[in-house]
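One protein chain is absent from this view; the other protein chains keep their places.
Labels A and B are assigned to the chains in the order they are written; within every chain, residues are numbered from 1.
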Amino acid sequence: MSATLVANVVIAGVLTGLVYGLMALGLSVIFGVVRVVNFAHGEMMTIAMYAAVLLSGAFKLDPMLAALPVAAAFFCIGYALQAGLINPFITRPEHSQFILLVAVATILTNVLLMVFGPDARSVQTDYQLDSWELGQVIVDKARVYAALAALGTTAALFAFFRFSRTGTAIRACADNHFGALVTGLNVKHLYAFTFGLGAACVAIAGCMMTLLVEVSPTVGPSYTLLGFVIVIVGGLGSMPGALLGGVLIGVSEALAGLFIDPSAKSMFSFALLIVVLLFRPQGLLGRKA
Amino acid sequence: MSARARALLVALAAVLLALPQFAGSYLLSVATLALYFAYTGQAWNVMMGFAGQLSLGHSLYVGLGAYAAAAVFTKFGIGPWAGAWVAIALCVAAGAAIGVLAFRFGISGVYFALLTIAFAEFTRIGFDHIGWLGGPGGLFLKVGQRSSWDLANLRGTPAMFYYVMLALTAGAFALCAALLKSRAGYYWQAIREDEEAARALGINTFRWKMFAVIISAAMTALAGVFFAFYYNNLFPEQIFNIGQSIEIILGPIVGGVGTLFGPVLGAALLTGLADALNNLVAAMGWDIPGVKQVFYGIVLLLVIMFLPNGIWPPLARRLGLGR
Partner (left out) sequence: MALLEADALVKSFRGLRAVGGASFDVEPGSIVALIGPNGAGKTTCFNMIAGVFAPDSGTVAFEGRKMQGSRPDEICKAGIGRTFQIVKPFAGLSVADNVVVGALLRESTSRGARAVAMGILRKLRLEEKADLPASTLTLPDRKRLEVARALATRPKLLLLDEVMAGLRPTECDEMVAFFRELNRADGLAILLIEHVMRAVMALAQRVVVLHHGEVIARGAPAEVVRDPAVLECYLGEETEV
């Protein structure tokens, strides 16, 4: 087990982790503002991946470019989903909301199964097998591009929340629902907007993910759970936490795959979830719920 | 129970007891499956409907119970009746572990649900790695002859399995009815409604929540034992799957969480309709996997949106019954 091998694996883990982080970011933003636990998150990711695969197959569109229209479409769908379906459930008990999204997730996964069949698919790009060599370490180009896209999106999102009017309004809603209502903010619209943003994040993450792995209809639940692990480890409602959590999970998964057994990767993530839920449920960077 | 309710229950019991006489083997298998979900739904209902703890990882107990009984049968020749005790012990231990961890640390609601999912998933992948139990390739029981009843080893005709499942379901129903009227029932419902208020009335909520989890786990263990001896093959991917957990909760949610008859009604409806749907699709010549699950998802969606308390409460009112 050479140091170079470990280094390669760790770097790959970090880069993949950034894409995981973007996906988890969407989940965190939705929960932090709308307080809805989006159990259908992984399914949304899967659909985005399929979209990228289809666009790549039909129009030879690079997933990085496809990310833009897919993100736009997902924003609209997310907005509609929140405004139309989820909004009445804000005041209902927690488990009702959860089960609503479990239902949505079940429908989505199996519709995908019906439409695309159980076989895996992937994109084909020119640079997928290329890599750079930094000394003895090998870095995959595709991974770097994906990670850069993830970082870029995160930065854009951060800037949006920090500097734009809508972003500030959304943060106000998150901090104080009632106060937001009283000051005349259109909370329903802002919630839907936020859900749309979360969905767009997932869309971009999904498109990037196709550069790294193949897609099949049943990967949805694993991504949902992965998203939860990351968000809970990094801190529910914390944006930097989502990225940090993503990187941590990406690296630990990669190392677990190297030292233990590739199929035991997710076992490690679940164990981590259990540990974090017990000892620090607000995560590394989160605020106490 | 009112006289009317009692009469209806007797009529239902009569129909269910006589079913194997006039139903073909296919219908019998569907009925057995419906009873299986009625039973597991009731077990889950104890935790959620009575005590208000949402578990989305109940497949853990089905799987552990199934593997425990199957393992002692195939490796040591111990029959299912004794094996059931091993299954119950294992599931009670697992449930207690989850309960202690969750409740001591104040985990509830969605976080609790996530914890149950994590445990089930962890176990699923774990069992893939237990070579001694067959790993991902599965654990197989020798399929015995199916012409006569061997109750001791649970080998026999479809009718035998039907009656075993019927007995389990009826037993669960009676148990839940008794629990609901007892101190446990009152305390659980108090905890479900408002845990802080319950504590202020002298209820040790930790102890009672643990009790609910343990009973639910023990009951579900028996479903696992049945599963092992009915299907004769166990795969971690299938039995610990989150889809299984979701199928378990469908009956109670559609029928009515927290009610006595809801889980039974919900399971019967869903299994029957899903089966009809499958036949319809097959008759049209389509071979599409996933139709049944989409159907389940849509039903779940519609119920949670428009009939959040399930189908049974309004139906019971219509029929002039109590719960």
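Assume a contact is a pair of C-beta atoms (placed from the backbone, for glycine too) under 8 Å apart; a residue touches a chain by one contact, two chains touch by 3 or more.
None of these values were measured; they are calculated from a predicted model.
Touch, as defined at the top, links the missing chain to these shown chains in the whole complex: B. If you put the hidden chain back, the residue from B:Phe105, B:Trp149, B:Tyr186 or B:Tyr231 that touches it is B:Tyr186. Only one of B:Ala87, B:Ile203, B:Ile239 or B:Ala274 touches the chain withheld from this view, namely B:Ile203.
Panel shows subunit B; residues 181-183, 186-187, 189-190, 192-194, 196-205, 258 of it touch the chain omitted from the view.
Rule of thumb we're sticking to: only the chains that are shown with their structure count from here on.
Separating the CA-averaged centres of subunit A and subunit B is a span of 33 Å. For subunit A in complex with subunit B, the touching residues are 37, 88, 92, 94-96, 98-100, 102-107, 109-111, 113-114, 117-118, 217, 221, 225, 228-229, 232, 261, 263-264, 266-267, 270-271, 273-274, 277-279, 281. Residues 48, 54, 56, 101, 105, 107, 109-111, 113-115, 117-119, 121-122, 125-126, 128-129, 242, 246, 249, 253, 288-291, 293-294, 296-298, 300-301, 304-305, 308 of subunit B are the ones touching subunit A in the complex.
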